[in-house]
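With one protein chain held back, the other chains of the complex are shown just where they sit.
The block that comes next holds chain A.
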Amino acid sequence: MDKNVQEERFTEVIKFTPPLYKQRYQFIKDLVGKYKPKKVADLGCADCTLLWMLKFCSCIEVLAGLDICENVMKEKMHRLYPLPGDYLQPAERSLTVTLHHGSVAHKDPCMLGFDLITCIELIEHLEESELEKFPEVVFGFMAPAMVVISTPNSEFNPLLPGVTSFRHPDHKFEWNQAEFQSWALNIARCYNYSVEFTGVGPPPMGMEDVGFCTQIGVFVRKYSQTSETAHFEKPTKAAYKTVFKAVYPSLKDEKYLQIAVVSEVVFTAEIIKRSLMDHLNSKHEEYSDGPVEIKSIFQHSKNCVSEDLEKLAVEKYMEPSVSGNVVYIPLTKIFSFPKVNQLCGTFENFCKLITGKVTLSSDGSAMVVDTEEENE
C-alpha cells in the first residue's frame, strides 16, 4: 500500500473523543475517585486546568501545583480561588490550594507528605540533567503514596498526522514503550515502589502493538511512611517560591462554623416563632375576647424522678412559650433540629457557638425572640 494512502487512512481513524488531554485529566480524576487521596500535587501544572478539575473532588484537602514557568501558571490561576458559593455554604472539608514556582529538580519541604503526585506530560520537557535528578526528588524526597507519570509514546507518532519528529518543539525526547517502562521499573526498584503501565488513546484495531498514544505509569509506594521518616530526616530549606495560595472557607474553621450555626439557629427560631404566632392569631380570631394568656411552661420542676414525669418534663421543656412581646424557644428544641444538630455535634458545642450571638433567657436555657410585627 502507498504510504500516503496509509497515512490518510490513519488521519481519519486517529481522532480521540474526548480529546486526549481531557482523557488524561479524566484518568487522574478517576484515580482520585478510587483512592480518595487527601493531599494531591501536580508537577508541571501549567495553566492549572487539572488542579481546577480536582478542586471539585470532595476528598482532597490539600492541592498543590508546581511549574517552572510562573507566567503560564498565573494566566488562569484565578479560577483556583474559592467561588462566592463556597463562601455562602462553606463545605465540610477544608481545602487549601497553593501554587509554587520552581523546578522538579529541586527539593522543597512543601512537597512532603502527599498522597498523590501527578506528572502529566512533564518528563519529556526536562533537560537531561533535570531528568537525572527527577527520580531522587519525586520518589526519594517527596515520596508520596502514589505517583502518576504520563508521557508520549513515540511508537504512536507515525499514526499522528503532521508529526514528523516530536509532538511539541519543547520536547527533549519521546520514548517508546520499552524505554519508558525500563526507566520506570528501574525507579520503582530503586525507591521501593511498584509500578503498573497503562495509557490513554488506544491504538487502532489491528495495531495493538503500538500501544497507547499516551503511556502512563502508576507507581505505588510499597512501604508505609511514618510521620517521622516523612518530615524529620529531610532538609527544610525552601527552594520554591509560592505564587498563589487560597484557603477555602470550611466548617472546620470555627469562624465559618459559627456563622453557619448562628444562621441556621436564628432561621430555625424564626420558623418556630412564626408558626407559634400563626397558631395564636388563629385562636385570637376565634375567641376575640381579650388577649390570650399563654402561661409560660418554661419554669419546670427539676425534681421529677419518675421516668414518665421526666419524659413529660422533657417534652414540655422542648415547647416554646410566649410571654409579653417575646417568645422563649428552649435551646434543646433548637438543637433537636437535624441541621443544627448535624453542624454542632454536641449540645455543649452548640451552646458554645451561639453564646454572645443570639439573645438568651436569663438562665441561658432558651433563646429569646421578639414578636413585634414585621411589617411597617
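FYI, contacts are C-beta pairs under 8 Å (C-beta built on N, C-alpha and C of every residue); 3 or more make two chains touch, one makes a residue touch a chain; residues count from 1.
What we mean here is this: contacts and distances are computed from a predicted model.
Trainee: Can you work out the missing subunit's protein name as recorded in UniProt? Choose among "Piwi-like protein 1", "Protein phosphatase 2, regulatory subunit A, beta b", "A-type voltage-gated potassium channel KCND1" or "Major facilitator superfamily (MFS) profile domain-containing protein".
Mentor: "Piwi-like protein 1"
Trainee: Sort through A:Ser129, A:Thr164, A:Asn325 or A:Ser362 and give me the one touching the missing partner chain.
Mentor: Answering carefully, the residue with contact to the hidden chain is A:Thr164.
Trainee: Spell out the interface residues on chain A facing the chain that's missing from view.
Mentor: 17-19, 22, 56-58, 71, 75-76, 78-79, 81-85, 87-89, 162-170, 246, 249, 259, 262-267, 270, 372-376
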